[in-house]
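Only one protein chain is missing from this complex, and each of the others stays in its spot.
On to chain A.
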Amino acid sequence: MQLEQLVSKFQDKDEKAFETLYNMYSESMLGVIYNIVRDHDIAQDVMQEVFIKAWHSADSYSSKKGRFFTWLINISRNAAIDKIRSKSFKNAGKNLNSDYFVDIIQDHDSLEDKTDAIGIKKFVGKLKKKCIEVIELLYFKGYTQKEASETLEMPIGTIKTRNRNCINELRLMLEV
């Protein structure tokens, strides 16, 4: 398993492996963090801190516990939530709860670097509202199945199957 070898090298403090993993996941982490903090500079700071933290606590990860990506996204969500709860964080001017992640993607007009954004923008525009909600809560906000079922007022089992269908839809659009 190639990824597992990479992670294992990273855990042995292999800098090259670290950089490879950074290149694989840093944009995803920045996306998740930005969706929570809604501030470019703060999101970048938090993302960098996340990778610094990951380097320092690499030993605490075990593939038995879950995916490396999942481990990383967990650190990111927690760091972002810690940030918006911190005293230094000013909510003023930041749109924290009205928009879903899709709205951010839709607003990505002016971003010159993001070559893949245009294609994705087209796809996510087709995602159903109920899919956007469930993906937002489970992947971007880190809700448990139970929390998501309470928030969306639907049975736990429905969350599981709906999420499966929504991810399938997404995969169809992204062709993975």
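Throughout what follows, contacts are C-beta pairs under 8 Å (C-beta built on N, C-alpha and C of every residue); 3 or more make two chains touch, one makes a residue touch a chain; residues count from 1.
What we mean here is this: contacts and distances are computed from a predicted model.
Selecting from "Iron hydrogenase small subunit", "Anti-sigma-K factor rskA", "ABC transporter ATP-binding protein" or "Electron transfer flavoprotein subunit beta", the unshown chain of this assembly corresponds to "Anti-sigma-K factor rskA" (UniProt protein name). Contact residues of chain A toward the unshown chain are 1, 15-16, 18-19, 22-32, 34-35, 40, 43-44, 47-48, 51-52, 55, 63-67, 69-71, 73-74, 101, 104-105, 108, 111, 113-114, 116-117, 120-121, 124, 135, 138-140, 142-145, 160-161, 163-164, 167, 170-171, 174, 176.
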